[in-house]
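Reading through the structure tokens given below for one structure.
Here the complex is missing a single protein chain, while all its other protein chains stay put.
Coming up: subunit A.
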Amino acid sequence: MPARLRAAVAALAAASSLALLSACTGSPSTATSDDPNAQTTITFWHGWAAPSEVAAIKANVDRFTKAHPNIKVKTVGGINDDKLNQALRAGGSNGPDVVSSFTTSNVGKFCASGALADLKPFIEKDKLDLDKIFPKVLQDYTQFEGRRCSLPLLSDAYGLFYNKDAFREAGLDPEAPPKTWSQFTEVAKKLTRPKGDSYERVGFMPTYLGYETVVSHYMSQWKHDGYFGKDGKSAVATDPGFAKMMTYQKSLVDALGGFEKLDRYRTSFGDEWGAKHPFHTGQVAMQLDGEWRLNFAKDAKVPFEIGVAPLPVADDEVAEYGKGYLSGTIMGIAPQSKKQNAAWELVKFMTTNTEAVVGFAQDIGNVPSTLDALNSPDLKVDDRFKVFLDIARHPASTTSDGAINGSAYQDTLQKFSQQYEKGKVADLKKGLEETAAQIDRDIAAAK
């Protein structure tokens, strides 16, 4: 190929590459000039997929369109965070205007990267005082480092579900669930029935893979000041709460037969979201779970009486009994949306309108996410569900922090904890220090 032609081809290739690169690296738009009073249609992506959930979403959207007849809402269900990530990056006219996610641990990366639009201008324009609308924990998990890119759309509170019939059989008082972790160990041991080298029933499945028994859900029952210090560094080695929780959890694993035996028994469990959940089938007598388990158990027609209580607390933290882990669904606006003002009307309605929040919470079986809705006389729930409302209101209830790299820090901590419960970590303090250093390195690399 002649030199001139070669040069031309090389230049063309370089130009094409640069053009393609620049096409793929567009920054998100923050256009907010649309008229929210004009006739328009917006698209709302959410994760609910079960027929009853889809019906609840439709009822809630109907409430919105009744209040805002000029805005039509097209809903798309069954969206997980992977699909959401792709859509928020790609943009495009078929993308969503409003999105929701079940994964609060992703809020950090959504806010830090601008994957979700900053809601501050909208909140200021409508003069919303978030402190008067949402519980503090819910405000915390919907923002990251001062950037508010989402609002809470219902919440989840975690407590203890227990089989009252099994309590009676074991000679325990079904109206007096354990309040401290040391009481809990004794109760779990009494409820456990061995069978050969396995179990007929285990009092509690304490391993970190026992469905909801993950580090973050346990940690809310131990006093701690969050996963990161004021300097932004991981606090898992410096805050004694983490070591206390892990030491207790390991002692519970050992008291109930050891990791290997429990893990083998765990493999016989049915799916967490199906009728064969081990709590439904009686394979476990107590279960750490969210408020939704009531509806799941009802659908599965469990043949025993279910008791509900807050999870136990550390022996020296009895004054804080009643607290728990809080999480929930978050709702935000796609930054590429050209209808952000109309989208904001939907977000504002679904997250702050008391009637909408109460109605949706009752339809879907979650805890309402606003202070007014939690205290609303329209909220008709039974005594067992009230336990979760109390956990949601409890001032010591906590959540897990957001991070720029999403849930990566939780993954690192979870992996270390799994090694510890197996007895593969000789020095817990040293192991936690190494884990904290790894978390810090991962976050530094993502910044």
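Descriptive notes on the structure:
By definition in this document, a contact is a pair of C-beta atoms (placed from the backbone, for glycine too) under 8 Å apart; a residue touches a chain by one contact, two chains touch by 3 or more; residues count from 1.
We adopt the following convention: contacts and distances are computed from a predicted model.
You can't see one chain of this complex, but its UniProt record names it "Sugar ABC transporter permease", from the set "cytochrome-c oxidase", "Transglutaminase-like superfamily protein", "Sugar ABC transporter permease" or "Hydrogenase formation protein HypD". Shown as candidates are A:182, A:295 or A:414; the residue that touches the absent chain is A:414. Residue A:212 is the one among A:53, A:118, A:165 or A:212 that touches the chain missing from this view. Annotation: of A:77, A:114, A:232 or A:282, A:114 touches the absent chain (contact as defined above).
When the missing chain is restored to the complex, the residue among A:177, A:307 or A:406 that touches it is A:406. Within the complete assembly, residues 1-2, 5, 13, 16-17, 20-21, 24-25, 27-28, 80, 82, 85-86, 88-89, 102-105, 109, 113-115, 156, 198, 209, 211-212, 214, 216-217, 263-269, 271-273, 290, 325, 327-328, 399-400, 405-408, 410-411, 414-415, 418-419, 438, 441-442, 445-447 of subunit A touch the chain that is not shown.
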